[in-house]
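For this depiction, one protein chain was excluded, whereas all remaining protein chains were kept in their positions.
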Amino acid sequence: MKVGIVGASGYSGEVLVKLLLGHPHVTLAAVTSRSLAGKSLASVMPAVRGIDRGLKFVDSDLAALAASDLALYFLALPHGAAATYAKALVAAGKRVIDLSADFRISDLATYRNYYGEHHAPELLPSAHFVLPELSPPAWKQEARLVAAPGCYPTSILVPLVPLLKAGVVTREHIVANAYSGVSGAGRKVEEAYLYCERAESTKAYSLVKHRHLAEIEEQLALHTGAPVVIQFNPHLAPMRRGIATTITVPAAPGATVERLYAAWRAAYAGAAFVQLLPSGETPDTAHVVGTNRIDLAAVHDPRTGNFVITAAEDNLMKGASGQAVQIMNLWCGFPETAGLV
Amino acid sequence: MKVGIVGASGYSGEVLVKLLLGHPHVTLAAVTSRSLAGKSLASVMPAVRGIDRGLKFVDSDLAALAASDLALYFLALPHGAAATYAKALVAAGKRVIDLSADFRISDLATYRNYYGEHHAPELLPSAHFVLPELSPPAWKQEARLVAAPGCYPTSILVPLVPLLKAGVVTREHIVANAYSGVSGAGRKVEEAYLYCERAESTKAYSLVKHRHLAEIEEQLALHTGAPVVIQFNPHLAPMRRGIATTITVPAAPGATVERLYAAWRAAYAGAAFVQLLPSGETPDTAHVVGTNRIDLAAVHDPRTGNFVITAAEDNLMKGASGQAVQIMNLWCGFPETAGLV
Amino acid sequence: MKVGIVGASGYSGEVLVKLLLGHPHVTLAAVTSRSLAGKSLASVMPAVRGIDRGLKFVDSDLAALAASDLALYFLALPHGAAATYAKALVAAGKRVIDLSADFRISDLATYRNYYGEHHAPELLPSAHFVLPELSPPAWKQEARLVAAPGCYPTSILVPLVPLLKAGVVTREHIVANAYSGVSGAGRKVEEAYLYCERAESTKAYSLVKHRHLAEIEEQLALHTGAPVVIQFNPHLAPMRRGIATTITVPAAPGATVERLYAAWRAAYAGAAFVQLLPSGETPDTAHVVGTNRIDLAAVHDPRTGNFVITAAEDNLMKGASGQAVQIMNLWCGFPETAGLV
Partner (left out) sequence: MKVGIVGASGYSGEVLVKLLLGHPHVTLAAVTSRSLAGKSLASVMPAVRGIDRGLKFVDSDLAALAASDLALYFLALPHGAAATYAKALVAAGKRVIDLSADFRISDLATYRNYYGEHHAPELLPSAHFVLPELSPPAWKQEARLVAAPGCYPTSILVPLVPLLKAGVVTREHIVANAYSGVSGAGRKVEEAYLYCERAESTKAYSLVKHRHLAEIEEQLALHTGAPVVIQFNPHLAPMRRGIATTITVPAAPGATVERLYAAWRAAYAGAAFVQLLPSGETPDTAHVVGTNRIDLAAVHDPRTGNFVITAAEDNLMKGASGQAVQIMNLWCGFPETAGLV
């Protein structure tokens, strides 16, 4: 099966290229980038030197992509741009996995509030937001267009959804602090992302209205049947990759840490990419970077009545490209872990 | 005026040596360390090569220290050991500034609960916990023994105390997430603090019952007249120095971000080491490391009704040795900023 | 085919475990460690959580290892200890790939000069030092015990040997400066390797007589038929993995950079793990970490008459465990790149 990547010039694009070049069941047949068209992958992405099969970037020509014999496209484009490509490729009968935010939010007003105009709103009703461990499996048959979740949302939804559904935690006073490696900002050439600005620097940013909040809260509501409002505090940490998220949430009356873990175990039995650490241990970004795993742990604080939940993932893997490949695997009937371990 | 440091082999000891060697009003006359006795400062602390005046470490001999002509001692010893030295030096009429936890907690039962046995409980009633920007000035006349605050507590008390006193925030559902550089663990030679373990790694640790919690909550209660229970989530970030603390706290009914800043301005008018950033900016550890400053900012989140407060300081300066020098300056009648800017 | 690792508690042991767990043609059936016996791999090596097949560390019992049905053992032990295990396992008919220095140096006096006593000198004549891209292929049939090269030696021998053999460079005035990530020191719990000591720190160490010098010069002499003495200056750089080596060597009379590249191309035609970058580019450790590649480039300086040769590799992959797996692949008739791309 031949697949392609549209817009592969960023960090998640690079990881996706590497994963697909090493995938046992698909052939990466096209990699597009307006700015890099004509260059070899090996010259732009040193990580793939020697395994790049001589591939070159091609221009992101919509008609050519639609007319090709490729069966599936990953869109690693900025939000806004992705919608246009998704529209044409879906119309041409291609499967599309979109890594941008364009189809993560089903409510158009919410999308506009956070991102501005939408270029293919007519696709929203049929697009599927797929977080593989949480989404009911019907999407595998129904979907033509899948939105892969954002990095922060994955690190919050995976731990929280089963607990809210099981009634182990309250819906109020939820506080999620997340610390992301600098690659979370993409390959933006701005002063704020220079080595000398970020090394030895930790700071909060985009407090109150980070764009991922829209997606987090919509998914929490869809999964649990009622609105959930959370305090989401994103931060930059001086590392390249990884997200460490710490969630404070009041325990439901009578809930224990054992019940919390039981809810997780029920939700994630057999989940290859969710690892539960014993209560008292804490996930570490360094332990998950380069893998598609998300590690979880929790403790109960009898003084405050809160659970403190910790999660760690690689923002470019489980938080982006690894999860997109996992989605492809499930969608196309490959083993879920193919190309990911 | 001659001063000495007892137990200067750690990171805060090293910073303290450097500050005192450059201080315009005191002479660093003795630096003790059991393990380093006989070695030159320059050989152990490369940062002071060329300004070390040929000083050597001497043994931590209690009788000799008590009999010396030094007027003031800083104790940079582990908790437990500090109490013994404090007792003898205070008895000998020396002023003592203790950087350990031994005299930070006035309640003996709380101390024992968090730290174990206390070796000089009879000194607790007369010891002064001094956070210069918050402590009523009478300590300058009364004190013989001063406890300098811990690094995390400083980053939480400075922003929170004026807001609790002014009634701008509630006393409940306070969540403080703090991210510390690795020097916060001291110069511990353990696998967890190796370069290869900590680089590119962010993780929570000591959730639920970190030792600094005792000091934070006792001070919050003393300053505000009633118990305050907080969720304190400490983390390690991959940097050498610096603490970034993010506090989520429900706004009191009707409170605005303007009132919050007004409370801060009232509390910190003229405070040389507290900088208020405009709401919307966020403090950055990289901007305060090497200084004795703490930078503060806050935003209001109309969706959750919370304030999100951010603070950054250098854990070895405002969080330890810089603050100890600031205390000395105030105690001895030197300009508050002497040797610190 | 079942394989085992003896002494897997260090960083290269961890990488080796990960590579063998993912290898398509072998089953990792035993992992030994005196200090970790009884613990699960997943608890000690978080990178393999979820792919560890429930393996536990077992004690390093020589008799049991010799009596097992495993066909091949990797020794990831300190030098000295490795010789004893090699002796017993070779006697039991096992294939042995030793990652230590014990069998890298064929001259016993040289070994003793650099490392001290040798515990199995009788094996030295039949041991094979195998750098896959340089060693004549007869070892695949003849060997029972293979010494995998050191990290620094690989980064110097791969670029230099073909040039010395082709007469493109002189044998004199060779200067090799190498900058290694901190994992090169192994998982040593010493103050020098603490995060706060190594972050933001670059320095030379072990000048004049680093142990790898013995191996580098013996191999240069064996490959080129005459002694070669080089200046080898190792350094520590503030990164976890990677070696960047810069070699200055006078060009032979009339030699050009084109002839230099021609010599490399002749030597490494078809070599999957040697990448030649165009003259003017320079290899970057960040581009090879996580791969088994070594990237090479060179420029000619008409002012000095020197070539400046640059190389980059991952010290734990091509410099240790990746190369050991490559050796196994060639020895056992697997594809050379199996489990390595």
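Order as written gives the chain letters A, B and C; numbering starts at 1 within each chain.
The definition used in the following text is that contacts are C-beta pairs under 8 Å (C-beta built on N, C-alpha and C of every residue); 3 or more make two chains touch, one makes a residue touch a chain.
Predicted model, so just to flag it, every value in this text is computed and none were measured.
One of A:Asp69, A:Glu142 or A:Glu191 touches the chain omitted from the figure, and that residue is A:Glu191. Set against the missing chain, the residues C:Pro149, C:Pro238 or C:Gly319 yield one that touches it, C:Pro238. When the omitted chain is restored, the residue from C:Arg53, C:Lys203 or C:Arg265 that touches it is C:Lys203. Touching the omitted chain from chain B are residues 22, 46-47, 49-51, 199-200, 272-273, 275, 284, 286-288, 290-291, 293, 295, 341. Touching residues on chain A toward the chain that is not drawn are 11, 181-183, 187-191, 193-200, 238-240. By the touch definition given at the top, chain C reaches the unshown chain through residues 173, 175, 177, 179, 181, 197-205, 207-208, 229-231, 233, 235, 237-242, 244, 246, 248, 282-287, 289, 299-301, 303-304, 306, 308, 310, 312.
The definition used in the following text is that only the chains that are shown with their structure count from here on.
Judged by shared residue numbers over all numbers used at their interface, chain A and chain B contact each other through mostly the same positions, with over half in common.
When chain centres are defined as mean Cα coordinates, B lies farthest from chain C. Annotation: 46 Å between the Cα-based centres of chain B and chain C. Chain centres here are Cα averages; for chain A and chain C they lie 37 Å apart.
Residue positions 181, 197, 199-200, 238-240 of chain B each touch two or more of the other chains.
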